[in-house]
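Before I ask anything, here is the structure I am working with.
Here the complex is missing a single protein chain, while all its other protein chains stay put.
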Amino acid sequence: MDKIKVAVLGGTGTVGQRYVQLLEGHPWFELSEICASESSAGKRYADAVRGRWKISADVPEYAADIAVKECIPELDAVALLSGLDSSVAGDIEEMYANRGYIVSSNSRNHRMDPDVPLLIAEVNPEHVKAVEKQMERRKNSGFIITNPNCSTIGLAIPLKALYDEFSIGKVNVTTMQAISGAGYPGMSAFDMVDNVHPCIPGEEEKIQTETQKILGCYDDGFIYADIEIAASCNRVFVLDGHKEDVFIEIGGDPDIEHVQKTLENFRSVPQDLGLPSAPEKPIIIRHEQDRPQPRYDRNAGNGMSVVVGRVRKAPTGDYVFECLSHNTIRGAAGCSILNLELLKSCGYVGV
Amino acid sequence: MDKIKVAVLGGTGTVGQRYVQLLEGHPWFELSEICASESSAGKRYADAVRGRWKISADVPEYAADIAVKECIPELDAVALLSGLDSSVAGDIEEMYANRGYIVSSNSRNHRMDPDVPLLIAEVNPEHVKAVEKQMERRKNSGFIITNPNCSTIGLAIPLKALYDEFSIGKVNVTTMQAISGAGYPGMSAFDMVDNVHPCIPGEEEKIQTETQKILGCYDDGFIYADIEIAASCNRVFVLDGHKEDVFIEIGGDPDIEHVQKTLENFRSVPQDLGLPSAPEKPIIIRHEQDRPQPRYDRNAGNGMSVVVGRVRKAPTGDYVFECLSHNTIRGAAGCSILNLELLKSCGYVGV
Amino acid sequence: MDKIKVAVLGGTGTVGQRYVQLLEGHPWFELSEICASESSAGKRYADAVRGRWKISADVPEYAADIAVKECIPELDAVALLSGLDSSVAGDIEEMYANRGYIVSSNSRNHRMDPDVPLLIAEVNPEHVKAVEKQMERRKNSGFIITNPNCSTIGLAIPLKALYDEFSIGKVNVTTMQAISGAGYPGMSAFDMVDNVHPCIPGEEEKIQTETQKILGCYDDGFIYADIEIAASCNRVFVLDGHKEDVFIEIGGDPDIEHVQKTLENFRSVPQDLGLPSAPEKPIIIRHEQDRPQPRYDRNAGNGMSVVVGRVRKAPTGDYVFECLSHNTIRGAAGCSILNLELLKSCGYVGV
Partner (left out) sequence: MDKIKVAVLGGTGTVGQRYVQLLEGHPWFELSEICASESSAGKRYADAVRGRWKISADVPEYAADIAVKECIPELDAVALLSGLDSSVAGDIEEMYANRGYIVSSNSRNHRMDPDVPLLIAEVNPEHVKAVEKQMERRKNSGFIITNPNCSTIGLAIPLKALYDEFSIGKVNVTTMQAISGAGYPGMSAFDMVDNVHPCIPGEEEKIQTETQKILGCYDDGFIYADIEIAASCNRVFVLDGHKEDVFIEIGGDPDIEHVQKTLENFRSVPQDLGLPSAPEKPIIIRHEQDRPQPRYDRNAGNGMSVVVGRVRKAPTGDYVFECLSHNTIRGAAGCSILNLELLKSCGYVGV
């Protein structure tokens, strides 16, 4: 099988770099183009990210010599992975979809559009149907799919497992989010020495509204789930890995083992299909009292598993658990690659 | 007026050092004795804490030459401030109270005793009455008062303000607690690099049970408050200052201004009496979106004010706020000194 | 005596904020104007620095209501403290000096000018004479004085003490510099998690060239000192306080006590004159093996003393010591205020 050519948009940013890293040796996709802003256009990729490559020691060799382009109308690619900044992502992604490209985006601009799936492959794979509405509207085979915000993804996966099994009431979540979630340069070190930063603009609203769309259903249109979430978001001095402490009302007074098993046994379409980026276990349960921890648990399942620990029942009668997910893999680049794999499996890409 | 002689027990530990620092120049109390373990006994205080003095550059001069003693039965002091480790605090504090000393303790051992006040001077000053029960039991004028756990104190003060004004339902709180709360050496740096530590043994239970006692009333015995709190406690890489993100059900749908004003205007007995360590405002409201922050807000009111920010109403209908308190001042040494000041004002000390 | 009116240029930046903080209650100087860039002009100072005030919890009340101006030609001030960014400092400072103002600058632009003192009040007070050359050239009473780069200052003070007493050969210095030295937002937190940053552009050259001017003499022109310094500069995750590990060749094989005493006993003109910002001891020697440490030693002498520790003789025959100085007080704002005090004492300001 020939690989499907994929372009990365916003390839020099934090999420763009993850796309490039994760596409190395991908069995289905081949990185054919890297697009970025005018200042990078024309440079070798390795030169364009010099001093800004922040994932590991070196730019992967396979991508180093690709000539970076601006987001020009014609790209040698079928599908585009977008890590574009939200200040420009809206129009550019729309332009490409209108020209027949398939766009899997990490940007927030189109997440709440009425015919754009806000997709986590394990959580709402049936939402892919909405792309047909888009194709109809656009009168071509182009469309946009989006993945949610990083802190939403880490929460929505365990919530989905519980939502399917139990009657869920109010959810309260406090996040301790990693530095890389703010991009580069992002947070000032000045603000992080001996400190916690208590505010991530827009984040708390996204957790509530995005989750309602994700956990909702699609029937010729999105029907939002009736779930209410209050979030309080913090930035802590951790490189990668968002930790979220979750308080949740669950009806029927299930015992802890039932709740744990429900989380642990959660499997979904990507696991059934054996998609290349799908983790064997979407949720990994740790039973130690001192887990999950960002440094130890963020790479579980190649960064695609959500690690849940300290599942317990509170004196209030609610349930409490703590979850940890890699914010730029499961919570961003890895999620949109997996989404694209799902779309391919469903016959929407590369047929 | 002659100053009242005060001894510090456990004077070489993290809380003990704060006592020594805060007693410098105290208008009512005079540090007359410092007690610590056998290994420190006989040394000058400055020598006993060499390499372990962790508050500032230098041991206060006024205390440097005090000869450290073991916790011997007779001390040249009327009242004792105890920062003893809980492995020994129980018996030693009891011994001193039985010998007629007044003990204001930060240790957890006697907190839940049926005739021992678990006291935050602003929150439950009427609980001081319980010491009369103790005096009766002990047949002398000795007694023990305790202050709650650091994370409980930071939460109980704003809860009290709300509890007096509104009908309060369930409370969920996630803490991000400072390193100094674990004492010295306490947390390993190995565990804190690029990490959040998700578990503080016993802490979550204390927040629930202690708050019920504190917010309860005293009528010839403690009647626990009917309040339910679920807590999730974390250690973050911050030196001083516990941040707590609180979700709370408040009946009657008050508007945010009402909630804020209730917090902001909270005053209590220590303010009325003008106690030396009482902050002018027990609660300071910050209106900026990026406050409170540990580094900036922990020293508010000389470390005795709780700083509350980001008061808001969540999509769930609950209210959310974030509070910050200095864990070794408001949450420990400062609290027990203020408690002792209250007892003195009430005529129980030094008459 | 009426206080001398002083304006702060670049008042919203990291150094500008320190000027504002340090001028509170200054016995000789009164903050009369705050100048900053166009975007801040017209605002109350407290509003101009909202979200950017990084020193402590709150803007000092005395300065909060001052209306910020651009660097307009006429200011209600005799002397100007400049924390301007080097991209604009050169021309603006020159303009003010040409209009008769006295400028004490922390910016690098005029440091190496042939008639501008590069001044550390304790190290080269006799260099103030150069301002007469400037007055002659400008044909008015305006002039510029500058203070060195922060890492140079912390090193030059102990070097001066040794230079006066011993025959000094090669100097090697490795710095571990604080985050605040890069201004705000300055260093990205992304680069500082679990890391040391190995390069501070231009810093190593400044240490060498500035020290030669500072330790040189002035005789109708600057004669540079014949001292050679190799520097290697790093940024570490510390808020304030530059640590420098120094290897130095000293002739005559003095014993360690002699070297320590020479450092410890160093006094200079500011101490003799009792200048308001002069620390009692320019150099404080610590004898503990684990000092100096940034967190404990940066505030010594109100941030104006250099703390030196671990003075020792190496197997190479050279001497080694480690010094610590507060980079935005001794190394920046405090230094230029002290310099201005020296100029006033010499009759160059406000007569």
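All chains are identified by letter, namely A, B and C, in their written order; residue positions are counted from 1 within each chain.
Everything that follows uses one rule, which is that a contact is a pair of C-beta atoms (placed from the backbone, for glycine too) under 8 Å apart; a residue touches a chain by one contact, two chains touch by 3 or more.
What you see is a predicted model; the values in this text were computed from it and never measured.
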{"item": "Residue of C:Lys69, C:His110 or C:His197 in touch with the missing chain, whole complex considered", "value": "C:His197"}
{"item": "Contact residue for the chain not shown (choose from C:Asp47, C:Asp113 or C:Asp245)", "value": "C:Asp245"}
{"item": "Per the touch definition above, residue among B:Ile102, B:Ile120 or B:Met192 touching the missing chain", "value": "B:Met192"}
{"item": "Selected residue (touches chain absent from view) among C:Ile229, C:Ile250 or C:Leu343", "value": "C:Ile229"}
{"item": "Option touching the unshown chain, where C:Ser37, C:Asn98, C:Ser141 or C:Gln208 are the choices", "value": "C:Gln208"}
{"item": "Absent chain, residues of chain C that touch it", "value": "170-172, 174, 176, 191, 193-199, 201, 208, 228-232, 234, 236-239, 243, 245, 247, 289-296, 309-310, 314-318, 320, 322"}
{"item": "Residues in chain B touching the chain absent from view", "value": "54, 179-180, 182, 184-194, 237-239"}
{"item": "Footprint left on chain A by the chain that the document does not show", "value": "50-51, 56-57, 193-194, 239, 288, 290, 295-297, 299-300"}
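One rule holds in what follows: only the chains that are shown with their structure count from here on.
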{"item": "Chain C against chain A, contact positions shared by both copies (same if over half, else different)", "value": "same"}
{"item": "Rounded Å distance, chain A centre to chain B centre (Cα mean)", "value": "42"}
{"item": "Between chain A and chain C, centroid-to-centroid distance (C-alpha), Å", "value": "47"}
{"item": "Shared-contact residues (touching 2 or more other chains) in chain A", "value": "191, 193-194, 237-239"}
